[in-house]
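Apart from one protein chain that is not included, each protein chain of the complex appears where it belongs.
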Amino acid sequence: MSLAFNLLTVLAIVAGALFFLAGTVGLLRFPDPLSRLHALTKADNLGLGFIVVGLLLHGEGLLAASKLICVWLLTLLAGATVTQLIAHAARPSGAQE
Amino acid sequence: MADFLLAAACFVLAMVALGLVRILRGPGDADRIMAAQLLGTGGIAALLLLSEAMDLRAAADVALILALLAAFVSVAFVKGVTRRETGEP
Partner (left out) sequence: MAFDIVLVLLVIGVAVWTIAARDTFAAVIGFVALGLLLTLVWVRLAAPDVALTESALGSGLTGGLLLGASARLACSEATASDEEPGAILQLIAAVLCALMSAGLVALVLLLPQPAPTLAPQAVANIAATGLGNPVTAVLMAYRAIDTLLEVVVLLLALVGIWSLAPDRVWGGLPGPRRHADPNGLLTFIAQLLVPIGILVGIYIFWVGSVAPGGEFQGATILAAMWVLASMAGLVDAPSVSGRRLRLMLAVGPAVFFAIGLTGFATAGAFLAYPEAHAKALILTIEVPLTLSIAATLALLVAGPPERASGR
């Protein structure tokens, strides 16, 4: 049973790391700021999300688990809103809303 | 398992290092802010992995603070960018 959980943890964390890779490659290779932002948020949501899922499966009690989920939700919230701000600042000057 | 978690944290950190190249090149300030944002999220992920790998409960608290402060700093940066462009004092 614990072997199955360990395997799931490894899989989830590998998936999370892959999304971080995707986000970073996107950040480096996409042509303009707005598409780079899109790649960035993938690392935020899915990368961190899968890592949190993997660590939850590794399970260390209710308090630690809820703290993990809180960190992920806070990052989601902050990431989503701040990227909107960055996009607003990054749009070419003189462009309409 | 602890070794694997540490290796995963190392990988995330390497990704963050690559993202720092964007800070170096970044044709605009927005790119630099984005790279700082990636650093923040990568740091949070690395801290959560480290907290399990090193059996250090408090690292999750550090990740919590980092999430908040990363948002604060990003907002401050964006405010700073728009301030410079509009020429406010």
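The first chain written gets the first letter, and so on, giving A and B; residue counts start at 1 in each chain.
Everything below uses one rule, namely that contacts are C-beta pairs under 8 Å (C-beta built on N, C-alpha and C of every residue); 3 or more make two chains touch, one makes a residue touch a chain.
Please read these numbers as outputs of a predicted model, since none were measured by experiment.
Contacts of the undisplayed chain with visible chains (whole complex): A, B. Counting over the whole complex, chain B has residues 6-7, 9-10, 13-14, 16-17, 20, 23-24, 29, 32-33, 35-36, 39-40, 43, 46-47, 50-51, 54, 56-59, 61-62, 64-66, 68-73, 75-77, 79-81, 83-84, 88-89 touching the chain that is not drawn. By the touch rule set out above, chain A reaches the unshown chain at residues 74, 77-78, 81-82, 84-85, 88.
As a working rule, only the chains that are shown with their structure count from here on.
With centres set at the average Cα position, the gap from chain A to chain B is 11 Å.
The residues of chain B lying in touch with chain A in their complex are 1, 4-5, 8, 11-12, 15-16, 18-19, 21-22, 28-31, 33-35, 37-38, 41-42, 44-45, 48-49, 52, 57, 60-61, 63-64, 67-68, 70-71, 74-75, 78, 81-82, 85.
Remark: chain A residues 6, 9-10, 13-14, 16-17, 20-21, 23-25, 27-28, 33, 36-37, 40, 43-44, 47-48, 51-52, 55, 58, 60, 64, 67-68, 70-71, 74-75, 77-79, 81-83, 85-86, 88-90, 93 touch chain B in the complex.
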